[in-house]
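Left out: one protein chain. Kept in place: all the others.
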Amino acid sequence: MSTFEPNIVGFLCNWCSYAGADLAGVSRIQYPTNMRVIKVMCSGRVEPGMVLELLEAGADGVMVTGCHIGDCHYISGNLHTKRKFALLQRLLAKTGLEPQRIRLEWNSAAEGQRFANLVKEFTEQVRAVGPTPLKAPTPDAAKLLNTRAALAAADGFRLRALVGKEEKLVTEGNVYGDKVAQDEFTEAMDEAVETEFQVHRIHIMLQERPRSVKDMAKQLGLQPKAVLGYVVALRQRGWVDVKEAVEGTPLYAAQ
Amino acid sequence: MKPVLVIGGGIAGIQASLDLADRGTKVHLVERTPSIGGVMAQLDKTFPTMDCSICILAPKMIECYRHPNITIHTQSEVVGLEGSVGDFNVKVLEHPRSVDSAKCTGCGLCSEKCPVKKPSTFQAGLGQRKAIYLAFPQAVPLIATIDREACLWFTKGVCRTCEKVCPSKAVDYEQKENVVELNVSSVIAATGFEQYNPKDIGEYGYGRYKNVLTALEFERLVCASGPTGGVLNRPSDGKVSHNIVFIQCVGSRTQTTGYPYCSSSCCMYATKEAVLIKEHEPSSHVTIFYMDLKTFGKGFQGFVDRAQSHWGVNYIRGRPGEIREDPVTKSLTILYENTEVGKVERVDADMVVLCTAAVPHRDNGKLAAVLGVPLDGYGFFEVGDPVSAPVETGKPGVYVCGSCHGPRDIPESVAEASATAAKAAEDAARAEVGQ
Partner (left out) sequence: MAPRIGVFICRCGINIAAYVDVPKVVEYAKTLPGVAYAEENMYTCSSDGLNKIKEAIKKHNLDRVVVASCTPRTHEPLFQATCEEAGVNKYLFEMANIRDQCSWVHMREPEKATKKAKDLIRMAVAKAALLEPDDEPEIDVIPSTLVIGGGVSGMRAALSVADQGFDVTIVEKEPALGGKLRGFDSLFPHKQKASEVLEPLIEKVTTHPRIRVLTESRLKSVYGFIGNFDIGVETGKGVETLKVGTIIVAVGAEVLKPRGLYLYGEDPRVVTQSELEQLLHTGSVNAEKIVMIQCSGSRSAERPYCSRICCNEAVKNALNVTEKGKEVYILYRDLQTYGIHYSRLEQEAKRKGIRFLKYQADKPPTITAEPNGLKVSVYSPTVNETVEVTANMLVLSTPLVPVSDAKELSQMLKVPLDSNGFFMEAHVKLRPIDFATDGIFVCGTAHSPKDIGESVAQALGVASRASIPMAKKRVRTAAIMSQVDQTRCSGCGTCIDVCPYNALRKNEKGLAETIAAVCKGCGVCGATCPEKAITMHHFTDEQIQAQGLAALEED
């Protein structure tokens, strides 16, 4: 029986975690070979969309590591990583992929052993979850659609703008000086994530072929009324329109 | 602007040279061995960050080599100095390598074929090199050199194998020594230190007991590019050592050897080496005998705390009186007085590492005479006013940095090296405005 060897991609910041990974090497600390490293200057460079894209392409797991909070080489970059990762977790939850497929950790330049342990742990964590259901040539169609929708949502203006403004909104307030409580913000974020995910799911479906609201509601397991709401939103954005009416039922298509 | 002379190609000399060269000053860097790099090139890791020593040093060595403002003179010594600040006439004696540096590519074929083996200085005597050799793989410049005292051609008039195998015809037995005359504005001495040889301390058996090593020897043993590939094979039988004892202040902090001072870095490098053993094999047992645990540098105390709490390194206060060797197994027993209970106790070990005094380099006297600057009672270069003029010798235009004027660690040496560069730059600026 061949054991499953997960394909894992790791995003490492240049200053702490990549240096910690080097230290593991210099100290000859052995760890599994599964992770492939992408070096970025700061973990704050990693966008939720980048991770979702790798999951869509068949990665079994993705790890992001940065400097410990307070130790960021760029002062506050990892605080942004933390917020972006929280958004990523929300989106991943929508896709039906297991939450164990992603992980955010802090690792200092002096923590070679810890880095090796992290890779070991994460490899085992992903191994336990099993192979990704998105791997070609036979991906799980529903989860693939969901992942693509999550990816499009992550790359879209609304979620990027929200997560980008989070710090300012909860610490300084908006342009009118209204400060938003963290839980209020979380609530708004949840709502936005749900809307954007559904909107993009429908958009992707309509890019494939024209469909009716009822048809989509059935496939997505949503109330027709809710789907209609998202379609209206899509029409307002100018992304979809009525293609034709078949027996009085309008069919929508992507523009 | 006139050039500056830097004597010594260890980390201090390298830093002083780079600082000056980067600002546009020409530098002549004189090194007595075949390669720059100094002791730092021999270390496995550096405390407390556990950087791979050669990995962080090699780029600086290469930077020196490639810098358009730096001329490196290896296997060379300063034999003459006349004049005064702003206008020193220097004589540099370049010893022959017996290899044409313009032709040698450092391929190493010559040493592969050379039939003569000698203990390798770089491997602290634990490994061997040939009579024609590259100092170490990352040597700068990467040019072979012939040890004429070992070479069969120079000693017996036979062989010449290297000449035959060299693909670029670089071997030159006729090479003569060469004196280079330079005019420089300032002189920086960064000639470093050497390790006390503990063979005179009979009760520790160094030289008689194969498994008693010095810390520098251990540094090569634990290094992945060392003679055992980083496996702690002890010298007597190649058995992997799991039980290792370190003894601090060997030859130092005692009047008997003439080196009564604290060597400043031993507590920390012993801790580093202890952690390395634990990293290699966490079940290993490591004990460090110390007098006072010197944790006075930045990050040192935290490093020792971690060695104790995380790695389980065992620290015992005391200076062992004697080491005994089992004549059959060659394993060792260390006898020491436990002051807390007031009686003699013993610890067994596969291997003992002696952390020896950092002592003045044997060539200091000769160089000090040439430069016309004083040495202190031990033989280190003397700084007249360590408070206000910590890098000045008292002779205007002649500066010292690093461990040639007393034991100090790498960051102190590096900061001081920059300090000497500043003093040399001040001299140059004064010369320019004609003061």
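Points to keep in mind about this one:
Order as written gives the chain letters A and B; numbering starts at 1 within each chain.
Just so we're on the same page, a residue touches a chain if its C-beta (ideal position, glycine included) is under 8 Å from a C-beta of that chain, and two chains touch if they have at least 3 such contacts.
Computed from a predicted structure; not experimentally measured.
Counted over the whole complex, the shown chains touched by the missing one are A, B. In the complete assembly, the contact with the undisplayed chain comes from B:G302, out of B:G302, B:G365 or B:G394. Within the whole complex, the absent chain has one touching residue among B:A131, B:A274, B:A307 or B:I410, and that is B:I410.
Check B:V240, B:L335 or B:A422 against the missing chain and you find that the one touching it is B:A422. Those residues of chain B that touch the chain absent from the view are 11, 15, 19, 22-24, 46, 48-49, 51, 55-60, 62-63, 65-66, 105-108, 137-138, 140-142, 224-225, 229, 253, 260-262, 264, 292-302, 305, 317, 339-342, 376, 378, 380, 385-391, 406-408, 410-412, 414-423, 425-426, 429-430, 432-433.
Residues of chain A in contact with the chain left out of this view: 7, 9, 14, 18-19, 21-22, 24-26, 28-31, 33, 36-42, 44-47, 50, 53-54, 57-59, 71, 73-77, 80, 84, 116, 155, 157-158, 160-161, 163-165, 167-168.
Note that in this section only the chains that are shown with their structure count from here on.
In whole angstrom, the spacing between the mean C-alpha positions of chain A and chain B is 52.
Partner chain B is touched in their complex by these residues of chain A: 23, 26-29, 109-110, 112-113. Residue ranges on chain B touching chain A, taken from their complex, read 45, 49-52, 55, 224, 230, 276, 279-280.
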